[in-house]
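Only a single protein chain was left out; the remaining protein chains are all shown in position.
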Amino acid sequence: MSAEFYYGVEVFLNGLMAGVMYSLVALGFVLIFKASGIFNYAQGVMALFAAMTLVGLQTGQVPFSHLINATFGLHITHFGWELPALVAIFLTVLVMILFAFLVERLVLKHLVNQEPIILFMATIGLAYFMEGFGDLMWGSDIKKLDVGIPQGGNVWVENHTAFLGGDDFYGFYLDTLDIIAAVVAIVLVATLVLFSQYTKTGRALRAVADDHQAALSVGISLRTIWVIVWSIAGFVALVAGIMWGSKSGVQFSLSLIALKALPVLMLGGFTSIPGAIVGGLIIGVGEKMFEFLIGAPYLGGATENWFAYVLALLFLVFRPQGLFGEKIIERV
Amino acid sequence: MNTMTENTTVGYVTDDGRQIGGTIMEMKNITLRFGGVVAIEDISFDIHEGEIRAIIGPNGAGKSSMLNVISGFYHPQEGEVWFNGAKRPPMKPFEVAGQGIARTFQNIALFKGMTTLDNIMTGRLTRMKTGMLSQAIWWGKAAREEEEHRRKVEEIIDFLEIQAIRKTSVGRLPYGLQKRVELGRALAAEPKLLLLDEPMAGMNVEEKEDMSRFILDVNDEFGTTIALIEHDMGVVMDISDRVVVMDYGKKIGDGTPAEVLANQEVIDAYLGVSHD
Amino acid sequence: MLYREAGDFKTSYAEDNQTFPIKFDRYAYYLLLVVAFGVVPFIINDYWANAVLVPFLIYAIATIGLNILIGYCGQLSLGTGGFMAVGAFASYKLMTAFPEVSIIIHILIAGGITAAVGVAFGLPSLRIKGFYLAVATLAAQFFLVWLFNRVPWFYNYSASGQISAPERSVLGVNVTGPNVEAWAQYMICLVFVVACAWLARNLTRGATGRKWMAIRDMDIAAEIIGVNPLKAKLTAFAVSSFFIGIAGALLFTVYLGAAEVGEAFGIQKSFLVLFMVIIGGLGSIFGSFAGAAFMVLLPVLLKNVLVGGMNWPTDVSAHFQFVIVGALIIAFLILEPHGLAQLWRVAKEKLRLWPFPH
Partner (left out) sequence: MKLKLATLALSALMAAAPAMAELVYPSLSYRTGPYAAGGIPFADGYADYFTLLNERDGGIGGVKAKVLECETGYSTEKGVECYESTKGEGALVYQPLSTGITYQLIPKVTADGIPLHTMGYGRTSAANGKVFSHVFNYPANYWNGASLAINHLLDINGGDINGKKVALVYHNSAYGKEPIRTLEELAKKHGFKLSLLAVDHPGQEQKSQWLQIRREKPDYVLMWGWGVMNQVAIQEAVNIRFPMENFIGIWWSGAEHDVLPAGDAATGYKAITFHNVGSDFPVFDDIQKYVVDTGKAAGAGDQIGSVLYNRGLYAAMLAAEATRKAQELSGKAQITAADMRDGMEALEITEERMTELGMPNFGPSFKVSCANHGGPGTGAVQQWDAAAKEWKLISDFGPSDMDVIQPLIEEDSMAYAKENNITLRDCN
């Protein structure tokens, strides 16, 4: 076997890893869309906000310090204490739950039974709001997020695969962070599935997802459900935020990872949790392999962004409802 | 039983003395399947010019499927559809509409975002011919066309007595009126053949009477050929000239209301069992 | 008591059909035109042109375009930025290739080219619907931007991939390039806006518009009553892209003067115009203007108030702008889900009944 082949395999594996990272973001979209039919444009910003909050709490930043300083001419930035990662994460989860509660109370409550486009629009407003609010609260400078997840090429994997490709082959490169992300994603999905299968709330969620009216008629409170769903989505956003944040630091661009999730959604279907995972993997592998085989050598590279979408597009033309979406039956 | 090969039949005179023309549409041995399910099994019948033809049968008998076959929404696996003396190739619904077949729908399919007027105007779309460019310019050709079609539509509005709701968005109208607007939209196309899918479904007695009146008026004022579906026999028997009876996708009777009512098979399969 | 339709009888269908059935609206509209053409050009300065009016007018065109696609034909699209880029680069290539031809022609042709591209990317709309389509159009967005960034021919092999608009004039008056007068920029945009709005209005009130709306409201029924869905959707994509292309061309030539595809026509453009459409109101020409005004003017206004007026640090006020815009969007939706246009309509209804609400 030539080194070229193993390079291909390596790219493939890294594609899978990247795919998992995309899935983490897509998951949040799916949860909310499934339970409330809302296409939550704010998902990316939620991830950013969660990560910012986490870092802020962990490093003991003073919220709104910049605003305070600007208005009172003070110079306070930090409380001077640092929280252990887990405590900070826990507190952040609480914040996200509070956020979900407020969203329901201040926004969704007033928009029940509106067309999807309107709700979509509302989430856009929400995104705007959170972006500004997050920056006001924690400042727009770049922050280092460190909850103790190791990163860097995984030496063990490299050493145990180096023999494959001859002497100019170092062995497969896999980022430890990505491996951990993959594990986390699997655990996350498993828990979500178990949760929706075996808990009362979970079943309620599924009921609502299947049929709002019916669910209401059997006395499930849509509002509680929404709070729960948005809380879970907030939690997922936090996880995604942590993973991406430890990769690239916490800053504005973190909110753009939402764009990476959209082709995944197209492929996997807006309503399928497994779809989000499988779709993510397909997109990840697809774009990486295309870049490796065609993009970089022949097209001058940087093809990943559009290829992900073109891939999803071609796929949809043949299967309009996505990978796991319900079949669309047209009748008069 | 219907073994006509080419459609050159003379018309007949109804007992109320109307002259019915020759065959305008003929279905030959239509069979329609969805996967394993057989919705329509080897059904043949014809529709004469100017008559009111009813297709009746209990729910799930395949009536709507038959209508959808006629309007080109479903494509039968076997059988032929003849229209205007020619065998119809497989067509898209909008092409069928272009041939002069208009219809209404069982559960109303109006354009909720538009006013009554605009909804009925859409019925004229098959007849509006100005190109997009002159429409963009509007002055002259497009405006003139718009106006003459508007005039036609206003006639229909008057005929259906819905002047008052001209500018109302159809979403806000009560059920009965919506049905009427939908009929108006179909009429606006001045169809050779008008298909009505359960025009009286879910109506109270006087709404039904109004609707029957409109159907009869349409038939003798515009001389429109009408094929309608109903599962409620009462009304149908009064207004239709000939009736096809379907049950479980098979044709079990065909003829004048009197003949059909006399047909034992029909009585067993249909009247025997109680339907709403 | 002015605002009445009573006593304003229509004696012909044409009259009944006109854009502003109510006298008062009609006069208000004429007045607006007179001011826009007769007054503003004489009082406008660089700041008002470049910071407020020109972008507003250009985005109004783009918004009308997208509104035709989304608001009238019900086809969700996020490819706007990419299509604007097509218009911009087409106009650039034309301007540099045929300097002698009038820029007006170039901009129109650029619109035409964009229409063709739009049709090509509109084809999937036959199979793909709703949000799936929206995401699918992102493929167009990203691919086009990549293409214009990648292929040097599009930017005449300039070292950096930047394109800058050479000086061009209409009737001897500069409309592009460094030495352009504020009023000239404003006028050319205004002319295009009025023309586009007028065309859009005509298309949407006639047969074509009804086809689009029929597809939007219930595509199956539409097909059965005789609307060819392929044709309806593709014409919508074509017309929409034509306007968007013109907007892109103007944005580059008249407004920015220099552009870099990724920055000027990136995904954020697509979203911006989409916001304008939805905030303004789906399926409303007036809404398109309102939406564009909202998204263009509000930030400028807020900035001037917060920084200029209250002397806040620029970053704090920038963050506050986001907060306020977001809050306002949500507030509007809760108040009136169908956009500023609907809000306006409701207000007029009230006014019509005033002072007797019952």
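As written, the chains take the letters A, B and C, and residue 1 is the first residue of each chain.
One rule holds in what follows: a contact is a pair of C-beta atoms (placed from the backbone, for glycine too) under 8 Å apart; a residue touches a chain by one contact, two chains touch by 3 or more.
Remember, predicted model here, so these are calculated numbers, not experimental data.
Colleague: Out of all the chains shown, which come into contact with the hidden one?
Modeller: A, C
Colleague: Please pick, from A:T71, A:T191, A:S221 or A:S253, the residue that touches the omitted chain in the full complex.
Modeller: Among A:T71, A:T191, A:S221 or A:S253, only A:S253 touches the chain that is not shown.
Colleague: Would you indicate which residue among C:I128, C:L256, C:I279 or C:L333 is in contact with the undisplayed chain?
Modeller: C:L256
Colleague: Touching the hidden chain in the full complex, which residues of chain C are there? Just list them.
Modeller: So the residues of chain C touching the missing chain come out as 46-52, 55, 96, 146, 149, 158-162, 164, 166-167, 177-179, 255-260, 262-264, 266, 289-290, 293, 297-298, 300-301, 303-305, 307-309, 313-315, 317-319.
Colleague: In the full complex, which bits of chain A touch the chain not displayed? Write them out.
Modeller: 7, 10-11, 14, 17-18, 65-66, 69, 73, 75, 77, 135, 139-142, 144, 151-153, 168, 170, 173, 175, 244, 247-249, 251-254, 256-257, 260, 288, 291-292, 295-296, 300-302, 304-305
By our rule, only the chains that are shown with their structure count from here on.
Colleague: If you tally contacts for every chain pair, which pair is highest?
Modeller: Chains joined by the most C-beta contact pairs: A-C.
Colleague: Any idea how many Å lie between the Cα centroids of chain A and chain B?
Modeller: Using C-alpha averages as centres, the distance is 52 Å.
Colleague: Using mean CA coordinates as chain centres, what's the chain B-chain C distance in Å?
Modeller: Their C-alpha centroids are separated by 43 Å.
Colleague: Nearest whole angstrom, what separates the Cα centre of chain A from the Cα centre of chain C?
Modeller: 32
Colleague: Specify, in ascending order, the residues of chain A that touch 2 or more different other chains.
Modeller: Those would be 332.
Colleague: When you check chain B against every other chain, which residues touch at least two of them?
Modeller: In chain B, the residues touching two or more other chains are 73, 105, 109.
Colleague: Applying the document's contact rule, which stretches of chain C touch chain B when the two form their complex?
Modeller: 12-14, 17, 199, 202-203, 205-208, 210-211, 213-214, 216-218, 220-229, 235, 239, 283
Colleague: Looking at the complex, which residues from chain C come into contact with chain A?
Modeller: 76, 124, 127-132, 135-136, 138-139, 141-143, 145-146, 150, 220-221, 224, 267, 271, 275, 278-279, 282, 312-313, 315-316, 318-330, 333-334, 337-338
Colleague: Note which residues of chain A are touching chain C in the complex, please.
Modeller: Chain A residues touching chain C: 39, 66-67, 70, 106-107, 110-111, 114-118, 120-122, 124-133, 135-136, 140, 259, 262-263, 265-266, 270, 299-300, 302-303, 305-306, 309-310, 312-313, 316-317, 320, 322, 328, 330-332.
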